[in-house]
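In what follows, a single structure is set out as C-alpha cells and then discussed.
With one protein chain withheld, the remaining protein chains of the complex are depicted in position.
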Amino acid sequence: MQEFFYMGGKGFFVWGSYGITAFGLILSLVIASRRKGKLFKEIEDSFEE
Amino acid sequence: MWSFFHKLSSPKYYYEWSGKWIPWLGGITILLTALGVYWGLVIAPTDYQQGESYRIIFIHVPAAWMSMFIYMVMAVAGFIALVWKTKISEIVVSECAVIGAVFTALALITGMLWGKPTWGTYWQWDARLTSELILLFLYLGVISIHSAIEDPRIAARAASVLAIVGIINIPIIHYSVTWWNSLHQPNMELVSESPSMHPSMLIPLLIMAIAFKVYFGWLLFIRVRNEIISRERSTNWVKKLILAS
Partner (left out) sequence: MRTKRKQRLIFIVILLVGFSCAAALGLYAMRQNIMLFHTPSEVNSGEVATDKLFRIGGLVVEGSVVKGNDGLTTEFNLTDTMDTVEVRFTGLLPDLYRERQGIVAQGKLNDAGVFVAQEVLAKHDENYMPPEVAAALKGSGAPHPDSIPKSSY
C-alpha cells in the first residue's frame, strides 16, 4: 500500500496531477450548481417585490 | 434532423431537452472516471522507460484532447452564432470558453508535473507547449470579451469572431511536434498495426478520454441552463418554472 502511494519516488508528480485535476473538475461542478441555486433564489425574491 | 436543430435553438426547448440528459451524463462520468482512474493507477503496468510517472498520461492526454475538442465546439457554435444569430449558440460559446480554459490549464499543469521527472524541466519554450499556452490565452480572450462588453449579444458577436479566427491554432498544436524539433514527444499512433501504446495502457487512456468528454457535456449543459435562466428571467416559462420549484 505504501509503495502504491510512493509511486516509485514520483508520488509528488503523479498525485499532484491527479489531485489538481480532481480539484479543478469538482470545483467547476460546484460553482455551476451553486449558481443555479443562487439564480433561482434571486428570481424568486424578485417576485415578492 | 433540421427541424430538431431548429427546435433546439429555442431556449425553452433546449432547457427541457438538456435537463433529461443531465442525470445520465453525471452518472456515466462518475462511473467511467472511477473505472479509468483505478485502471490507470492500479491495474495498468509500469512503463518500461518512464516508470510510474507515465501514469500522468491518463489525465494529461485526455485533458489536452479536451482542450482542443472544446475549442472546435466553441468555434462551430461561434460560426452558428454569427450566421444564424441563435441565442443558444451564443451562450454555448461563452460557456465553452470557461470549461475549455479549465481543461487547457489542467493539460498545462499536468504536463509540467510530467515534464519535471521525465525531461528534467517544468517548462521549455517548445512549439507544443507554447501553442497550448496560446490556446489558454485564446480562451481567456473569449472570456474577457464577455466580461468587458455588457450587452451579451454584442459580446457574443465579438467573442465568436475571436473563437473562429483562433481555430488556426488547433492544427498548429497538433502538428507542432511534426513540423518543428520539439522536446515534447511526437503524437501517438493509436490506429496502426503497431500502436504506440500497449493495450494494457491504451484501454484506461481511452476510458479516461471518454469520461472527460461526457463530463464536458454534463458541465456544459448545467452551465448553459443556468445562463438560459438568467437571460430569460422575465419570460413566463421561467417564472412558471421557478414558482413550481
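Per-chain numbering from 1; labels A and B assigned in written order.
By definition in this document, contacts are C-beta pairs under 8 Å (C-beta built on N, C-alpha and C of every residue); 3 or more make two chains touch, one makes a residue touch a chain.
It should be emphasised that the depicted structure is a prediction, and the values quoted were computed from it without experimental measurement.
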Partners of the unshown chain among those that are drawn: B
Given B:Leu8, B:Val161, B:Leu206 or B:Leu241, the one touching the chain that is not displayed: B:Val161
Per the touch definition above, residue among B:Tyr54, B:Phe103 or B:Tyr139 touching the missing chain: B:Tyr54
Touch list for chain B against the chain that is not drawn: 45-51, 54, 57, 79, 82-84, 117-121, 124-127, 161, 164-165, 167-168, 172, 177-178, 180-183, 185-189, 196-198, 200-201
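Criterion: only the chains that are shown with their structure count from here on.
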Whole-Å gap separating chain A and chain B, where each centre is the average of the chain's CA atoms: 16
Complex contacts: residues of chain B adjacent to chain A: 37, 41-42, 46, 51-53, 55-56, 59-60, 63, 98-99, 102, 105-106, 109-110, 113-114, 116-117, 215, 218-219, 222-223, 225-226, 229-230, 233, 238-239, 242-243, 245
Touch list for chain A against partner chain B, complex: 4, 7-10, 13-14, 16-18, 20-21, 24-25, 28-29, 32-33, 35-36, 39-40, 43-44, 46-47
